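My questions will all concern the structure given below.
Note that one protein chain is taken out, while the other chains of the complex remain in position.
On to chain A.
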Amino acid sequence: MAGAWRNPLYLWDVEGAEEEIPATPYASPQRVWDEARESKTPMLPVGRLRYYYKWPGHGGALWSRLRYWPTRRRVLNIRGEYNPKTLRREKTIVDKRPIWWALGLLAFMLAPLIMPGGYQNTLLAAGATFSIYAAINLCWMLIIGTAGIYSLASYAVVGAAAFGVSWMSIHLGLPWWALPFVGAGLGLVFGVIIAIPAIRLDGFYYALLTIGLNELCRVYTLQSKQFGSSTGGLYGADSYVPDSWDPFDQQLLSYYACFGLLLLALALYRIIDGRRLGRILKMAPEKREAFAEATGVDYRRARVWVFVVSSVGLGFIGGFYASHYRGVSFSIFGFDTVLLGLAMLVIGGIGRAEGAVVGTAIVIFLDKVMISTGPLRLVLIGLIMLAVVLLLKGGLFGIKAQFRAWRDKKKSERRSIRSEKGGEMLPEEAAETKDKDVLYWRRYDKMQRDFLKTLVSEEVIEEHRKQPLGQHSEPLERLLLYFRRQPLGDKYAITVVQPFKAYRIVAMSGQRGVAPRIVEDKIYASQNEAYHGVFLRRVQDLLES
């Protein structure tokens, strides 16, 4: 009989069991299966060719791993895993940076051997300058990247130390080997002084303050006779380069001495950023400081420490700078120097050592090696910086992550265009699903919903309203069975506000130990009303899916 349902429990005189109620005519649940003969979206082939070599596991052989003495860090961070497609044991180098660093530094070391004769002077000088600037930028990166303090006074610290030691070398006869250490002491004093306002001032205001400080140093030295206002700088400091050597040897010595300085700066960066201080600060990134503080991270103290230690490093570099150039000029305090330095950091990418070094290399190459192109090179630097700021999120070394994020965005866009919401999985989604049973569940669930949607009617809702529990007509029973069998995540339930008087609808978490969440404010006056409220929400979710 179409359009009606007879309750089998009617004869038993079950409460609420009406003999016959209006119901949707019977529809076969197999129809949706018969109609679905192929996917609505094209199933594109997936799979990526293994065109490169992948190390197998060691199997039964002993793998002796090497570490960087005296740390517990392994030379390469290698992950052993099973290939999910074949279960073959494989090894992946998780972090390839040590390889690139080793190759890069080796190349820099061997570069003088292959420099073309004509450019040797320029290149060696540029190399030395690069190393010094890279060292300064590494310390600066610690302040901006690791500590997150927007200080623009790094060159001021270098300059102040350089001026101080030059003066001491000229007037007190300080030997060249003492200059970096005395410089470090000056850096410490300077660092402590600049660090004090950093405790109170944030971001932009601190940057302003440090710019002011930079300018103050410049104006002071420019006007001070003591510091050579007449000669454009203070010159005549003792140098580590023996005058007696021939110019090429001198240049080679300074090239490698500066390279040594760079290595020291890299070591400092690694020690600060990669160890306790750096880790503390990574737990307290910008805008999440309050949270970190609440969990017991004393990030202010760590920031000031990083600042002070970096300033000591900058002072040391200042001392070295003076003994390298036999003095120092006012230009170190120049605004253009600060901007050029900032360009180096930004181009490479804030917060990473390779960013500071490669950014420096690019800018120095343009500035010092391409000197023949004249002022155009500065425009070029400006353009690169502009492009980096406009297009890249994390400088050159952020390109990889940015590319991946962009690829993921494109991927999900494409998928969302092709796939139906809650429908059959695409081959590319299937490849990412560990439990292949889920693939079939998705198909089954889709079929069920397609069918069940056709069962929702006024009659069914009215039937449920009258009697939420108990024997129901076939269409309602099918709907309820489907609803009840949904996974627990976000599944509706009821919570007691007041027993037998007030109830509310919540949704389960589906995660162990996580409480259900409230989904609406509405209060239901009885259990039956709350059951019906849950039913209506479930029906709505079904129709919307």
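The criterion applied here is as follows: a contact is a pair of C-beta atoms (placed from the backbone, for glycine too) under 8 Å apart; a residue touches a chain by one contact, two chains touch by 3 or more; residues count from 1.
Definition applied: contacts and distances are computed from a predicted model.
> Could you check which of "ABC-2 type transport system ATP-binding protein", "Quinol oxidase subunit 2", "Tryptophan synthase alpha chain" or "LamG domain-containing protein" matches the UniProt name for the chain that's left out?
Options "ABC-2 type transport system ATP-binding protein", "Quinol oxidase subunit 2", "Tryptophan synthase alpha chain" or "LamG domain-containing protein" considered; the missing chain's recorded name is "LamG domain-containing protein".
> Of A:80, A:232 or A:285, which one is in contact with the hidden chain?
A:80
> Would you mind spotting which of A:61, A:114, A:294 or A:390 touches the chain that isn't drawn?
A:61
> Which residue numbers on chain A touch the omitted chain?
8-9, 11-15, 57-65, 67, 70, 72, 74, 80-82, 86-89, 91, 468-471, 477, 480-481, 483-485, 487-488, 491-496, 499-500, 503, 506, 508-509, 512-516, 527, 530-531, 534
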